[in-house]
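This report refers to the structure that appears directly beneath it.
Chains shown are a subset, placed as in the full complex.
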């Protein structure tokens, strides 16, 4: 089995290898210039803030389907411990074990590979158990602040949530832009709302993952044309699931991460933001979403904040 | 043994219990209003960004002194795994186990207690192994964006790094304000630079923790007078170590977290920010520093970003 | 709510506090003398061995019902890593994160408490997040070799598996002794087979835990009369679930661990041993089942082996 011709044709059209030099590890993050950040800051009017991360806890998003991608296990290693004797100031400390992609997260560019390659044409076997990803790990992201744009596809279509299996198309993105009175431009971080996260917020983590609305294999060209810096949405699978083309699994991941070198985010809770944007009548804002700099990691939890 | 009278007198002067209601769990974060955020945004001129987190990895900050506060252990659970058959798109996934206070982090208000109490007078035994902190866990913070001010005490004194055991006093803070041409005000997040992180950046994690420069027990009153929202610095211990008053360990933790209800950050890497502020001649900026929302946790790693 | 009078009456009859001294932490393990071990060794005839542990892996016994008691997460940290240069001998290394009671395990005496007490009348608050169990942790067990006796209640009743909710009574134990032609005596480790583990071996971890056959609240007196050293069975819950007396949860745990100071084992796979004993016509054997000596732990995985 190999990837179908259709995939390779799209790949050719969106490929960014070499665009920022042979040594580049950051892909479309290069599009976030100081000027873009100044414009992002200029979108702020009221100072209203919305947090976009799901709580990190057992009984979260994961259903056990992906071995190793475990929900956060939080444990206390000190509880009001009087380290310096009775009556002294007491401390509490904790630890966590978790899959880095378990809840609200960014995929690093190295989260997927195809045909033995990762972003910028490097060999996939530069990812090892010993060091993790030698190139394009999540730690190469560093700061991540830009203009955010909410494309509220669900609200634009007048529904709380798109149906399972709904492939979000370029036409859906156009319509959401029009609905929001906003135009996506170079360096933006685009948040695509499907409403699917409502399933897991209502307590059904098994139904959350499949079937799921998600991005169509046709959308990477749209993001490429707009020179978007990163895309996140409110689903487990990011792209529509089951997939549009039988036997072609995770094509959007491969196009975004490997071909374009564009960060992807999943399990973002866009519900409160949807309300805020609707109330304010504005769909662009300052977005801050730096991943935790895990050395060698292919993903990281993130606690994004939108400032309107 | 109990805490000395001197401690209790300061405690009385800085206490914020009840100030934001009996049910409050967020303390001085209440000082970050929409107006404060608008002013924070207004400080941005160039759009230059600086990341303030140390890398998360084995061989990091921890020396084994505090059992359980282990450096991040990053492991790959999938490496270029062709989950959907040979030739398909391949995925890499990872996990981490770590002490939540292991590297660059925020202490939640519940990280310390004294005399059986946590912030707002709640009983300390509301922290359990089963649920962690029932009140004032790090998950109650949510978004965290405000004006940041760098008080570069080391640079103001013309040194790379304050000597081990140097207690940073209110007079040091005043001098750093004057040096930076900035005045700390309500809702600000104050970053106090001692330069101590250079020790661990140079590879000596054992010398990093002790002796260490850090905040004097006299500084909480300064922060209280200015109505600061949160304070972070570039040391392991936050306050001066060994302590100023023999036998009185961690008084600043107890005053900030328990009495004032003010977040504290440790192990922040302020070196690049020091350079940036010096180059730009400005010591106030937009700071974004949301912790990861670990349910019940008494701390969290954070990846702060300053935007100048 | 407090424990019913019926519980306290049984507790009085089986209590071993002080029997092996005020300082004792090992309870009925004191019954395993050198003479008992010599007799255990004398039961061996063929040298046939049977392993009794379930595999340790994701997708194991745990269904997520008990937060924190997570299935083992095994990760590779080195894979054929040529640490000493290309062409050198290469190493592979791994780590695990798991609940200590997740699969085949021993409960330490401190796994439960009631009325604020653990075994030998010590206060329950000697278990802390900082040190775990200060007394009677699993590390106090050390070696564990004795005569094992299989009481094959299922086979004695002519079934593959007892029905969910079947409470194994003293009469069931008597009948299994008679069926096996064996008499339980002081220092023995008794393995009670219900056949329930077949449910999880068949892949249904949700049905495994409830309803479940298990020991009746009447059996601790039987074990006490025989001066048994430890008891293990092939269920998740050990005792019958739902419980026999409404509102009285885990009475057998409390009687065995707290009152008698007797180790309990759960999730033991007794299927192959049942076949072996039936084929050999012998139900007593040499049993070796030392827990891993986790300092301060209230339980441990174990890999028991029966030698016939």
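Chains here go by letter, A, B and C, matching the order in which they are written, and residues are numbered from 1 within each.
As a working rule, a contact is a pair of C-beta atoms (placed from the backbone, for glycine too) under 8 Å apart; a residue touches a chain by one contact, two chains touch by 3 or more.
Quick caveat, the model's predicted, so the values are computed rather than measured.
A.B. asks: Out of the whole homomeric complex, 3 chains are present here; how many copies are there altogether?
C.D. replies: Spelled out: 3 chains shown, and the full complex contains 4 copies.
Methods note: only the chains that are shown with their structure count from here on.
A.B. asks: So subunit A and subunit B: same face meeting same face, with over half the numbers shared, or different?
C.D. replies: Same residues, largely: of all residue numbers at this interface, over half are found in both copies.
A.B. asks: Of all the residues in subunit A, which ones touch at least 2 other chains?
C.D. replies: Within subunit A, residues 67-68, 70, 75-79, 92, 97, 128-129 contact more than one other chain.
A.B. asks: Show which residues of subunit C lie in contact with subunit B when the two form their complex.
C.D. replies: Touching subunit B: residues 73, 75-77, 79, 95, 97, 129 of subunit C.
A.B. asks: Mind pulling up the subunit A residues that touch subunit C in the complex?
C.D. replies: 58-59, 64, 67-68, 70, 73, 75-79, 81, 92, 97, 128-130
A.B. asks: What part of subunit A is in contact with subunit B in the complex they form?
C.D. replies: For subunit A paired with subunit B, touching residues are 1-3, 33-38, 41, 44-51, 53-57, 66-70, 72, 74-80, 83-101, 110-114, 124-125, 127-129, 132-133, 139, 142-145, 247, 249-251, 253-254, 286, 288, 290-299, 301-305, 307.
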